[in-house]
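With one protein chain removed, the remaining protein chains of the complex are shown where they sit.
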Amino acid sequence: MTFSVRIAVRGYELDAQGHVNSAVYHQYGDHARWECLRAAGISIDDLLTSGIGPVTLENTIRYHRELRGGDEVDVTCAFEWGEGRTFLVRQEFRRADGVLAAEMTGVGGLMDLQARRLLGDPRSRWRALARAPEILGL
Amino acid sequence: MTFSVRIAVRGYELDAQGHVNSAVYHQYGDHARWECLRAAGISIDDLLTSGIGPVTLENTIRYHRELRGGDEVDVTCAFEWGEGRTFLVRQEFRRADGVLAAEMTGVGGLMDLQARRLLGDPRSRWRALARAPEILGL
Amino acid sequence: MTFSVRIAVRGYELDAQGHVNSAVYHQYGDHARWECLRAAGISIDDLLTSGIGPVTLENTIRYHRELRGGDEVDVTCAFEWGEGRTFLVRQEFRRADGVLAAEMTGVGGLMDLQARRLLGDPRSRWRALARAPEILGL
Partner (left out) sequence: MTFSVRIAVRGYELDAQGHVNSAVYHQYGDHARWECLRAAGISIDDLLTSGIGPVTLENTIRYHRELRGGDEVDVTCAFEWGEGRTFLVRQEFRRADGVLAAEMTGVGGLMDLQARRLLGDPRSRWRALARAPEILGL
C-alpha cells in the first residue's frame, strides 16, 4: 500500500489569488517524503546524526486543480529504486473529495553532509537505517 | 471548551539549528486562528467576499520549549472581547506530551479590505457572520 | 536582455541540512516571475483588480548546486509565447560567483479569478496590460 499523509491547507499558504501558492505544493511533497521516512523508522535527527541527508536533484510537478482555504489533501510517497546513485519518488496530491490536485515526480539521492557530495548505493543505506524498509519499497 | 487544533511539525519548518524556526510559531498561530473561525462557521472565502479580514495589530510570544522533527503540537485559540475596535486572542502551544512549548497573545481587529482601515464593533460583525459564535466566545 | 533579479538567501530558508530547502527555489522562481511582470509594468494589485492571475500548470526544476547561508543568487525569467492558452517560462538560478545552481522550466496560463478557469490568448492580455511588453518577450 502506498504511503500517504493527510495535510490540511493553512490560511497563510493561500496567496493573493486566494489559492494555495504553487511553491507550497513542494513543501507538502517535502513533508510527505519526511513522513514516509519517519514511518519507515528514519527520523531527521537520525539522519543528521549519521551525517547523511536526502536531496532532490530534479523534480517535475503537474498542477491539475487548485487547493483552497479549508481543503485537505492526501499526499502519497512511493520510492522506486534502480542501480545507480539516484532513485525516483512519485507523489500524488488528492483532495479529500478524491479529486487529483497534482502529480509530482522527483529524482533524489543521498548526500554526505560533511563532504556535500552524493553517496553511492542509496538503496543499501536506506535499508540499513530503516526499521520498516517495506514502506520505502525495499 | 477552548478551541484547539493539532499541528504536525513539517520537516522544512526546521531551520539550520534543527528546531522549528521561531517565525513558524506565528504561522501555527495564524493557522489556529483561521481554523477557529472556520469551526465557528466563517471561511476565508466568506470573509473575502464580504470584503472584511482579520488583522493583527500587536502580538507577543513567549517561547518555552523547542519543537523538533516529528513533534505534534496542539494550538489553542481563545478570543476575548472588549468594547472598542480591537479584541484579544490568547493561544497556547502544547506538545502532544503535554509540555507547554509557547504562549501567544495578540491584539486583533477587523479590516475593511477596500478602504484598508479598521472597522468598529468587530464583536457584532463576527457574531453576524458566525454560525457557532460560542466558539468565538460570543 | 533576459530579466534577472538578485535574491539574498535568508537564514530561515535553510533547512536542517544547512542548505536552502528545495521548495524555496520555487519561491525564488515565483518572486522572479512577479518581479519580471512588475518590471513590465504589471503589478499584483493591477492583476487582482482586473480579475485575472497567472497560474502554473507544470514545472520542472533541475538542482545543480546547493545554496548556503550568505549566498546571493540571480534568478532570470524569460517568457516564450506560442499560439494556445499556455506559455513557457524559462528560469536560471546562478550564484553571484557565476555557478549555475538550478534551472527551471514552467508552463503557465492566465486564470479568470472569478470563474477559476484558464483564459484564451494570454499573449494579447499581457500585451494589453504591460507598459514595457518587451520585457515579457512581446
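Letters are used for the chains, namely A, B and C, taken in the order the chains are written, and counting of residues starts over at 1 for each.
In this section, a residue touches a chain if its C-beta (ideal position, glycine included) is under 8 Å from a C-beta of that chain, and two chains touch if they have at least 3 such contacts.
Computed from a predicted model, the values in this text were never measured in an experiment.
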Residue among B:8, B:88 or B:113 touching the omitted chain: B:113
Identified contact with the non-displayed chain, of C:14, C:57 or C:104: C:14
Touching residue (missing chain; options B:8, B:39 or B:55): B:55
Absent chain, residues of chain A that touch it: 11-12, 14-16, 18, 21, 23, 69
For chain C, the residues touching the chain missing from this view: 8, 10-12, 14, 18, 27, 30-31, 33-35, 38, 43-45, 48, 68-70
On chain B, residues whose C-beta touches the chain left out of the figure: 16-18, 21-24, 26-27, 29-30, 44, 48, 53, 55-63, 66, 111, 113, 116
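We take it that only the chains that are shown with their structure count from here on.
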Contact graph of the chains (line, ring, star, complete, other): complete
Inter-centroid spacing, chain C versus chain B (mean Cα positions, whole Å): 31
Intercentroid distance (Cα basis), chain C paired with chain A, Å: 23
Centroid distance [mean C-alpha coordinates] between chain B and chain A, Å: 28
Contacts with 2+ other chains: residues of chain C: 16, 18, 21, 23
